[in-house]
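The other protein chains are all here in position, but one chain of the complex has been omitted.
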Amino acid sequence: MKKITALLLVLVMVLGLVACGEKTPETTKPQTGNNGETTPVVEPSNEPDTIVIMAPPVTGEYLNNLKVWAADFNKLYPHLTVEIIETSWGDHSDKLSTMAQAGEAPDIAEISSGALGTYVEMGVAIDIAKYMSADRLADYDANAVEYMSLEGTTYGLPLYLTIQSIGANKTLMEELGIDVAKIQNEGWTYEEFLDVIAKGTDGNRFGFVFANAGVTASDMLNIFGAGVGLSNNFTADLKYTFTSENMLTLLTAIEEMTKSGYMPNYGVEAGQRMVMCQTGNAMIFGKAMPLFESNFNKNNAALEANDGTAVENSLPMEYAFLPVPTMMGCAESCYGTVDGLIAMRNKNTTDEHLANVLLFMDYICSGDRIASCMNELYLDPVCQSGRDALVLQEGRDEQNLATAGRCIAMVEAPPAGVTAEMTATAKKMMDEHIVPKFQLLLAGEATAQEVYEYICEAAYDAFGAENCVSGKIG
Amino acid sequence: MATGLYSQHLHNRKVLYIRNTVITIVLVALAAATLFPIVYMMMSGFGPNVATAGNMRTIFPSRFTLESFEAFFNFSEYSLRWIWNTFVVSAGTVIGNVIFASMAGYAFAKIKFKGSNALFALILVAMMIPYQVTQVPLYILMVQKFSMTNTYAAMILPSLCTAYNIFLCKQFFSGLPTPLIESAKIEGCNQLQVFTLIILPLAKTVLAVMAINTFMSSWNNFFWPFLVTNDPAMYTIQVGLKQFKFANETLFAPMMAGATISALPMFIMFFSLQKYFMEGVTIGAVKG
Partner (left out) sequence: MNGTKQPRLATQRKFRFTNDDLWGYIFIAAAMIIFCVFTLYPVFNAIYTSFFNYKPFGSEFIGLKNYVDTLKYSKFNLFYKAAWNTLVYTAVVVPSTLLISFSVAVMILPFSKKTQSVFKAMYYLPGVASGVALSVVWLWLYDSSPDGLFNQLLSVFGIPAQNWLSSTKTSMLSLMIMALLSSHGTQIITYIAALLGIDNSYFEAAELDGATFMQKVRFIVWPLVKPTTLFLLVTGVIGSFQVFMNAYMMTGGGPDNSTTMIGLLIYNNAFEYGKYGLACAQAILLAIVIAIMSMFQFKMMGVDVEY
């Protein structure tokens, strides 16, 4: 009895607290569905307001720039002040999801397009079309905006579209008599790729290395998948693609690569891939972005200056950004993801507030602001005003620039009509089933056929067999 | 002291010598394996200011320089403030635990009060729920209800008196002889006097252990301070160190330099408390 009395006392205290905690904040009802065309756009009012934005350092200078832009914005709209929450790379999404689940999300947050579904499902993402003018929204490329949309509703603005592919020691490839420019201009097939990496393999040097240890294994699937019609999880008629014959072809090709001896048959850490290329231990490496040109240039300068900041044992070399090889006669493509800013619901959310929020979001996603970011990332802006404002940095390699431009144009946005639930299931499928089995293939502990069969079985279980592709895509 | 565990009557100096050598070798070998990561961390901090850990397969950097430390301090105007903040938070947490957890631990171990076992079981059970799911309600509590964002209180309060430390104290105090307490009570001491005059002097060791361990975990705590601070001036050092990581590169050497600097206060803490360790306690017969 005594202990029950004591326990009851404690319980009363705690339940009292729980009860207080469960009051749902009085806010506007979550907007669902697409009501963009009929609803008039909410005009910003002149009441003082504070806009909270949370972002990680997407570029080295991004957070510093953000402070400048916030100040400039305040000059344009003196009644609006901006509060910036700086986060660190890699922990940003943890903080954001904790805050969102607590109902305390910032007004604007940086997310990668892959995470959009989670926030839409949570009911904290906001349909932005209602709060910004149609002509401003039209400034952004439809392809990139599609990444920030689900089922026809747009939840945010794109910052940039990053393309991921492979990169190479151009100097070495040319010494070996490989026509780098031709590959960059016209693309190549998987068979040609195999020939090239065979040529590049010599003694201590691998023709090809891909950082595929741990969760980075998914990069290899995504990047090479783009060359075999697997740019997206779903086809235009909304069927899951990773059960197609294309997937088997992809897995078989990767199995062949790992067994060929032209690439390491062990896990390679993300930090090692570029180093292996720079020290002459690998000719082609992945994943690679156009931005790496600046790393190679910096290293060449450091080697020249001999000031001890160059990568140990590295050699001077030029960098080439390469398109991904194609398989099964599929059209050339490139894997891309979009990072953007989304508007989020919290207890301060009102229509007037959202109009102000969108004003600032649009401000930093366009014009000079985005142009300066893109120069830092060696990428093309995804809005017209950004392209107009862009003054290209001196000394960029013409060939790489052209290849990057060509690749960005090839990126296929996810098909319209994919639901938040479908993306969530696809994400879980990738993390929990495809990547772990794919790692088995990389370790030589399962065959392509076995992995493919497992993936099909798991996908049929998750989506239903009728919602999965059978046979070949494209 | 437990030195008596080892034979005092080893007259054969050779045996004594061999015994101590063997023990030393085992201890040093194990310590070397344990120490390796931190040695690597410090060496990288003294190395040149390079991004991303290279293919450094040696322990010593190519050259010794302080430029990474310079880079760490130049990285943010708040670099030193981060260390100060962490110190305030850790010290606050330690003081709270030393006072409250020792009192609670003593009560659970030596005072027979109604419901003590049930309450203690409740404390243990609460420890068993992983923090990943409790931090959302805790965040709502601290940020929404108490509006404590960017305060030391927000960082200190949740760990002001942890279940872990209450448990530690209870286990230690339950080893103390009950007759000691009973006789003090017969002589007219109340429980508070028993605690302050008899128990606390005997508890120096466990309090030192608790202080050191609590300080260490508080100092290394990352996620909670990261959640409740939005202002760089209020970051703790661990939150600050993560700022050295970017999308495509990590300022590796300055980060390691920062980690090295942040280890210093913990050393000071350890060496200033370890004399309590050395003394040990002699408390006569332990309760059977």
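Remarks
The letters A and B name the chains in turn, as written, and every chain counts its residues from 1.
The working rule: a contact is a pair of C-beta atoms (placed from the backbone, for glycine too) under 8 Å apart; a residue touches a chain by one contact, two chains touch by 3 or more.
Being a predicted model, the structure only gives us computed values, none of them experimental.
Partner chains of the missing chain, restricted to those shown and counted over the full complex, are A, B.
Across A:Leu442, A:Cys456 or A:Val469, the single residue that touches the chain missing here is A:Leu442. Only one residue from B:Val50, B:Val143 or B:Leu157 touches the chain missing from this view: B:Leu157.
Screening A:Glu61, A:Glu269 or A:Asp388 against the full complex identifies A:Glu269 as the residue touching the chain left out.
Of the options B:Val50, B:Val89, B:Leu122 or B:Leu251, the residue whose C-beta touches the omitted chain is B:Leu122.
Residue-level contact of subunit A with the missing chain is found at 1-3, 5, 10, 13-15, 17-18, 21-22, 24-25, 27, 30, 93-94, 97-98, 100-103, 105, 118-119, 121-124, 212-215, 264-269, 272, 345, 424, 427-428, 431-433, 435-437, 439-440, 442-443, 445-446, 457-458, 461-462. Touching the omitted chain from subunit B are residues 1-9, 19-20, 23, 26-27, 30-31, 33-38, 40-41, 53, 55, 57, 96, 99-101, 103-104, 106-108, 111-114, 116-117, 119, 121-138, 141, 157-161, 163-164, 166-168, 171-172, 174-175, 190-192, 195, 205-206, 208-209, 212-213, 216, 219-220, 222, 237-238, 241-242, 252, 255-256, 259, 262-263, 266-267, 270-271, 274, 277-287.
Just so it is clear, only the chains that are shown with their structure count from here on.
Per the touch definition, subunit A reaches subunit B in the complex via residues 2-7, 10, 17, 20-21, 56-60, 83, 85-91, 94-95, 98-99, 101-104, 271-272, 275-276, 279, 289, 291, 295, 308-309, 311-313, 347. By the touch criterion given at the top, residues 48-50, 52-56, 62-63, 114-115, 117-119, 122, 135-137, 139-141, 143-145, 222-223, 226-227, 230, 232, 239, 242-243, 245-249 of subunit B touch subunit A in their complex.
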